[in-house]
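Quick one: the structure is below, and I'll ask about it shortly.
The other protein chains are all here in position, but one chain of the complex has been omitted.
Labels run A, B, C and D following the written order; every chain starts at residue 1.
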């Protein structure tokens, strides 16, 4: 995620970081080149005058605007749903921590210093590990930031697990079972914790859904083909009416089309490491801090800060 | 579902797998043929000059853009809702598995090796069978992948059942009842499992709704008629202003219109076996792996992989 | 609901059943007639040349596209919400049936042959009656298909009831109360059945909302007036540029405008008996079959099939 | 709310009741007058030819269509959300009534004749009073239709209450508490009634939100300014191309713009007494009838009917 104030005045046009310009530069350059050649030849291709006016572009503009609008909304919806799911994960982790502390009965307060024999502390550590495990699953990372919250035994077991977050949720469920067996919690209240575990499972599985189900490939293909044909033909349609301004106008139109498209590519897969993707590392850290503070774990880690305006 | 990286450069225009082009080729060919004939006769039909300009197409463009945008959004919403429902099924199956293991009390851990007398194992097997049963119902398949998770008796009973998934849910409810009778679960916690069963029922019935209720037929008719008339008349409107480029422009416009329409046809019935339909086989397999791993069933089946970029 | 495969080729233009064409024929005919007269008089009205070009239609097109798009989306949203509500009713009826069978304790299995003294059977029959009662309420029908599921006494009581579905839900609640009094169900589980009853109430009341609250009348008026003026004036705007093709183009534009409007009229009140309305009879029958099969009632009724491509 | 069948034919253009025409007449008249003057002077203002063509209107049309579309959707969403909230209130009141009758244990049936000492009857009366109190709060009315459902003591207490509906919900909660103290209800079931009370609170507070938070004022200002400038300048842009038809076309465009705007004004504050506002009186009456019928209160009030096609 880019964290940056909105620039004003001419600086708006000069900044590159956070812009999609670098990404679309190759296609844009080719397009401007074509436009320049067309302008210099006055629209002739091998001595044959290409008789295009702007009318076809108005007609093709109709399906294009449907495509681009649809693509844009869908990509942003995926991004925003993903953000909501990680917000949900934060909420439910906090709830789980609060419920462990207030609904499971122990003679002493739930403090990190009680160690892993305290079921409450164990569940809270696992909730932290869960968010890191999910992040690593979504980003296809090995997961070296996770083991510190688990026991030796679990670290070994989790290696062979097909779905590490799911493994952790099941372990938390066994902790809950143990609390009930030890009569530390009333079944009515255990039902509430079980509901929290279900909600965490739901948020994680919904993230997997977004990761595994892209916008149907045929859409992408149809959209790209149409947008490219549109932009590459545009100079022929404009050269007769606006003359030497053609490359300039083509550049603007292509910049918006390719830019919108490239931006969609970035945010429709919101769990990656592109500039505009979600800052999962920072969210995991936030969960970690919240949960550790509640059990007075020291020292607390520090929140992640943007590096070069970027938060990962 | 097509699983494929976005092509770049000229390869974009050459690929056919995942494209809707083959599907719309007949209509497109006829349309281009008409456009060529109209261009060669300079817009005369039996010596009568058809006096169309592009103005009518701008006017008809208005309702068409409403139709196409509506159709496109509605079809995608159906696709995405269907995907969410199968995600919900995955979530609830995992929850059911977790709840069986942690809320139903047995002296031993829930392992596949306990066999079908262990209620927990039985319910988990049935949850797997449920997803296959639902897939087969939605795809009108006979269901040969399902019996391995059921007892002999159930295999016989399910044959005559009108709604196989519903039959399985009712069986799971009886398992839950038995757990309560055997005092293996507190009613408060049984209520949570009952809620999970209700959620599975809801996801399944919502899939049936999507399957059984298409977009109203009159919409489809109105949309198709308008789009076809538009594309077939277009050459008459263009020939006077862009001359020999007419067939080319008509081809582009028709490609986007027919393509958007064909794509909508595929994804508005998302449970079929078209290229862009949902990969129900792969999702069922994923549920199977998740649930079997939790009870340490061996050997675990392998995840399904795309064949020729396609996942069914 | 029209149940029909999408036609291809020229048959697309010839089919009438499922088309809105018959419905809009009068207005369409008048409009074409006007267009023909205008064409023959070259746009003069009583010797006064009406100086319209297509420009005003482009300007008026803007609010019209907002109106038509809004109307279309709203009408379809009502249709689809209504369909979801009946899907919800199906879901909740199945849940109620499952909960009655698995959560209410009797020494014997819940079979139809136990008769109406078995609370479980009674509640399931009432759930069937509920769906028929709701259908009849929404369609303003007398309700002759309902009494077979009720006792003599209830048939009499329900006659004078202002809200028959509500009456039945209250009766089911008393059955639940009786189960609790007879200690056949734990309060925690009764709470889940009570939740199901609340959900059924909610689905029914939401259907009443859709029936009783049309799209604000002023919208309809504003939309109709604008669309009619647009179509009736259109010939004056077109005749100078496209000559004898005017009536033809006007026919296409008017067909889409009036067609979209007529379709909206049908589906915005989705509980009626128009061609594109919801097949409530078939859904009630489906609920009936599902619930009766669960208690092994014989003989089972058969699912409803479309008559002349129509399912009511 | 206007309750009226859709008119057909010429009657469509003649009806005034339910139309927004009277409301926008002043602005419309001025606009047509300006258009007439501009037409007569051929676009000169104090002998200076205003050189506008239709091009600027096409350009300004773009932000206007975004504004109008946004305004229209937002206003309708507020209207429909408000309607859903009152539907929710109806649902929850019915649920509360059903739950009181079936979950609170008394030796006798819950009848109105038991009087206010029966907690069930008391809660049902208060639920009726609640809907009237909420209506009066939303419409800034004194609330003379409410006291009949309360005790003398409560009538006095409620006078000084800052939030009358909230006061009533708290009273119902105390009734629930009393039921528990008298062991008339199991805590698990009391939790369900408590959930119903929470849902009623939520529906009421959401209505307050809609009432207290209008669409941001700057939007309204920006939209109105742009629409007025557009319509008042339009004659200058049209007069050169369509001559004496200018006032006529301006009238149509202004009618749709001002009409859409006036309609938005009415429905964006859906709790008022404008023609298209929600019929809160009728909904309150419906709740009253439903709840009183359940406890066999006699005589039942009659449903409200539209007066001059209007339901308040």
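Criterion: a residue touches a chain if its C-beta (ideal position, glycine included) is under 8 Å from a C-beta of that chain, and two chains touch if they have at least 3 such contacts.
Quantities reported herein were computed from a predicted structural model and do not represent experimental measurements.
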Option from A:111, A:155, A:188 or A:229 whose C-beta touches the chain left out: A:188
Listed residues D:66, D:116, D:273 or D:300, member touching the removed chain: D:66
Candidate in contact with the missing chain, chosen from D:119, D:158 or D:190: D:190
Touching residues on chain A - with respect to the absent chain: 1-4, 6, 12-13, 15, 18-20, 54, 57-58, 61, 64-65, 68-69, 72-73, 76, 79, 83-84, 87-88, 90-91, 94-95, 98-99, 101-103, 105, 186-189, 191-192, 196, 234, 238, 241-245, 249, 252-253, 255-257, 259-260, 263, 266-267, 275-276, 278, 289-290, 293-294, 300
On chain D, residues whose C-beta touches the chain left out of the figure: 50-53, 55-56, 58-60, 62-67, 69-70, 74, 161-163, 166, 169-170, 173-174, 176-177, 181, 186-188, 190-191, 194-195, 197-198, 201-202, 205-206, 208-209, 213, 216-222, 224-226, 228-229, 265
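Note that only the chains that are shown with their structure count from here on.
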Chain C against chain B, contact positions shared by both copies (same if over half, else different): different
Separation of mean Cα positions, chain B and chain A [Å, integer]: 24
Where chain A and chain C are represented by their mean Cα positions, the distance between them in whole Å: 39
Chain B: positions in contact with at least two other chains: 58, 64-65, 69, 187-188, 191
Chain contact graph, described as a line, ring, star, complete graph or other shape: line
